[in-house]
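Let me begin by handing over the structure; questions about it come next.
Note that one protein chain is taken out, while the other chains of the complex remain in position.
In order of appearance the chains are A, B and C, and numbering begins at 1 in each one.
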Amino acid sequence: MKLKISLFGITKEIVGSPELEVSTAENATVAELQTELARQYPRFAELTSLAVAVNSEYAAPDQLLRPHDEIALIPPVSGG
Amino acid sequence: MKLKISLFGITKEIVGSPELEVSTAENATVAELQTELARQYPRFAELTSLAVAVNSEYAAPDQLLRPHDEIALIPPVSGG
Amino acid sequence: MQIELTDQPIDVAAALAAVQDDGAGAVNTFIGTVRNQSTGKKVVRLDYEAYDKMALHQMRRVAELAREKWPMLRQVAITHRKGRLEIGDVAVVVAVSTPHRAESFAACQFIIDTIKQVVPIWKKEEYEDGSVWVAAHP
Partner (left out) sequence: MQIELTDQPIDVAAALAAVQDDGAGAVNTFIGTVRNQSTGKKVVRLDYEAYDKMALHQMRRVAELAREKWPMLRQVAITHRKGRLEIGDVAVVVAVSTPHRAESFAACQFIIDTIKQVVPIWKKEEYEDGSVWVAAHP
């Protein structure tokens, strides 16, 4: 399936775009998505952390992804 | 010597005046003043505490008093 | 350091402005207001009486003590009200600025806690059926 991933901050800079489309197996997990992204963008591995948010919540590694989920990469936050 | 004592809050109400004059021996201590006041105003003994301030500082019991000191009774404070 | 005792309504914005500092990333502010109840009784209003000279001196000392404990403290503003206050009125404002946030909380809390222990200001709570000098009796 194709997943649209929203990008912010340094991940947006690394990819050079505010959005990214990734092809994964059906019912891929968050961990599988992370593995695929790390393969495509080696610079992600340099970050302190890189979480995945699904529908505005932080997602666990074993969470299953669906095509209509709102998915975003969350590099280390620094608000406040 | 004669000492002028400023009164506030409940001590002012007990005495019925914002100021009080007390006669003590020369070089009386804070503790001696407190004993004399307790004798004159038994209701002071009902208070949670009753400190003596000399020139805007809390005074220790053995501090010597002088006629020109600015002396005040400090019942339990409740500012803030 | 801005230390004030006033019988006029407290201007919180002025206290905040007083601690503004380009080297400070954190401002913590405590505002004490008059509640509509105290130990279960309905409060109608409050009267604060102050020993002005000593109150100002002791507030200054508390601020200095805070600066000794937190040397990175940038600015401190303390304003205490006196006289008659109605429900919701601001009785005291403490504002501090520090480079980082943890110290702003710690220093501000230390200042208000210490003010309540040492500054000669007395609060008389007025209820519908009487009044009492707070904390005077055990």
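Definition applied: a contact is a pair of C-beta atoms (placed from the backbone, for glycine too) under 8 Å apart; a residue touches a chain by one contact, two chains touch by 3 or more.
Since this is a predicted model, take the numbers as computed values, not measurements.
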Chains on display which the left-out chain touches in the complete complex: A, C
Residue touching the undisplayed chain, where the options are C:Ala55, C:Val76, C:Ile112 or C:Ala135: C:Ile112
Contact footprint on chain A, counting only the chain that is left out: 6, 8-10, 12-13, 46-48, 53, 56-58, 70, 72, 74-80
Touching residues (missing chain, whole complex) on chain C: 12-13, 16, 20, 22-37, 87-88, 99, 101-102, 104-105, 108-109, 112
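Assume only the chains that are shown with their structure count from here on.
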Best-connected chain pair, where connection means C-beta pairs in contact: B-C
Chain A and chain B: spacing of chain centres that average the CA atoms, whole Å: 71
Between chain A and chain C, centroid-to-centroid distance (C-alpha), Å: 48
Interface hub residues of chain A, defined as touching at least two other chains: none
